[in-house]
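One protein chain is absent from this view; the other protein chains keep their places.
Up next, chain A:
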Amino acid sequence: MKSVFVKSMQLLAAGGVALLPLVATSGTSDLQYPQSEWWAPGDKRTFPAYSEHANEHGRIGIINASGAIETDGHPFFTPMGSNGRACVTCHQPGDGMSVSVTTIQRRWEETGGKDPLFAAIDGSNCPSLPQGDKASHSLLLERGLFRLGLPWPPKPYDGEEVEPEFSIEVVSDPSGCNLDPEWGLRSDSPTVSVFRRPRPVINISHLVELPHGVPPHDKFYYNDKTLLPTDPETGDFVSLQLMTDGRGISPKEQAKDAARTHLQRPDALPEQALAKIEAFEKQLYAGQVFDNVGGVLTGAGAPPGIGPNALLQAPPGRLGNNPINRVFGEFSMWEGESGETGQQTAFRNSVARGARVFFDRRFYISNVGSYNDKGLGNPFKRSCGGGCHNTTVMGMDLAPGFMDLGLNSWPWQNQRDDLPLFRITCKADVPPQSYLGREILTHDPGRALITGKCRDVGATMTQQMRALAGRAPYFTNGSAANLRELVDFYDRRFNIGYSEQEKQDLVNFMRTL
């Protein structure tokens, strides 16, 4: 293994995070890992204080703010369940602490599908399928999707019983799992199987911070003005930003859930392990630092919001949709002659234009369940940054933002022939889903599988926009294979009418985050 310490991180370790020293990024580190680097569970190595990891577009930088740690015996890197996986299996440093389809496919080729990554429980379309058959893992191999089995009816949530406002029926299921006699909706343990991407374990300290300066939403859920859930351990309100459907309300709760399901651990993780996982996750800051075309992205003269230092420095939980923050900060310094070569300058100019499109170009955000109907009005005319991706340096929705963007439910979704399709029928005496009514076709009921509410059908939590370059495909259901497909989805869904130039500028902008 390479040497493990960067000088500036010695300052960090000595001074603590409170000093907020700038970490030497921008390709100056000798801790650069190739794109093919696989961090296997149980490996004995050092997770450095600062490291860079190659991806398709350049390199991501990761600050490990409390200093280097040894992975040997660390619960994040150690198999803690029965199937040989660890947290790191699906949260690879090289993939922005998520796992990309490129990595998944390479891993299949390297191991003949024997890696614990492909565990039957959720690394295949259904545990009952023949596991040696590549087709049984098609959703993971083609879209990066893991199976998530959620109990139906929902378990009690936030201390209260959940009485579902709707019934759920399987219309079709290519995975077979929802119709499976052992694993399906009509099994002895009725289960709804949906398929989702793993969220990146980076910049968690921003995700868990309650909103500042927008009272009473440091205590209240914006949509219906109920109180936010509280952490069972601390009693503090929680932000609900961590997971797609909000079921794991703190890093520890998420780790407990993951250990039971993804790691197939029969008993609870020890408290000490949970504490170590949470502490590790909350001190990781990551963002792109080098672009293959744009060159070094950080340092003097670069936009201050790029790279992991920006995440380390910037105050968490702030609404960034204002003329100063512009969510990811200023990019105007890249509007003129800003590169060492013509190609580099052209790329940086494109990124700066993309930042303007992201923040300034308004469009009609319409018919988004759990969004337009939370008081904002339908339509709501905002830009990407002024609307749903408004949190300073992170780009998630501070609200917090469960919403049915159109990724899961018909007619907006690109109707997917690889995913299960459910028919949701809401009771007559409950408020309907605001724009889809009481009978809804959806590939993933989303938040409604936790709350049981008709109005939540199809709603999922907005995501942070950091380290995008290394973790394709995008969206919770992996429907965008690359950033261009992501932009195309928005353009089509909201009839924005981006020009070809604007689309490319947005792609370039996002790949530098």
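We take it that a residue touches a chain if its C-beta (ideal position, glycine included) is under 8 Å from a C-beta of that chain, and two chains touch if they have at least 3 such contacts; residues count from 1.
The definition used in the following text is that contacts and distances are computed from a predicted model.
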Choices "Catalase-related peroxidase", "Cytochrome b561", "OmpA family protein" or "FAD-binding molybdopterin dehydrogenase" - which one is the UniProt name of the chain not shown: "OmpA family protein"
Of A:Gln32, A:Ser128, A:Thr261 or A:Ser366, the one touching the omitted chain in the full complex: A:Ser366
Contact residue for the chain not shown (choose from A:Pro34, A:Pro181, A:Pro215 or A:Gly497): A:Pro215
Touch with the omitted chain, as defined above, among A:Val393, A:Leu407 or A:Met461: A:Val393
Option from A:Pro79, A:Pro303, A:Gly385 or A:Pro400 whose C-beta touches the chain left out: A:Pro303
Touch list for chain A against the chain that is not drawn: 212-220, 222-227, 230, 303-305, 310, 313-315, 318-319, 321-326, 328-330, 332-333, 360, 362, 364, 366-367, 372-373, 375-382, 392-393, 429, 431-432, 434-435, 437
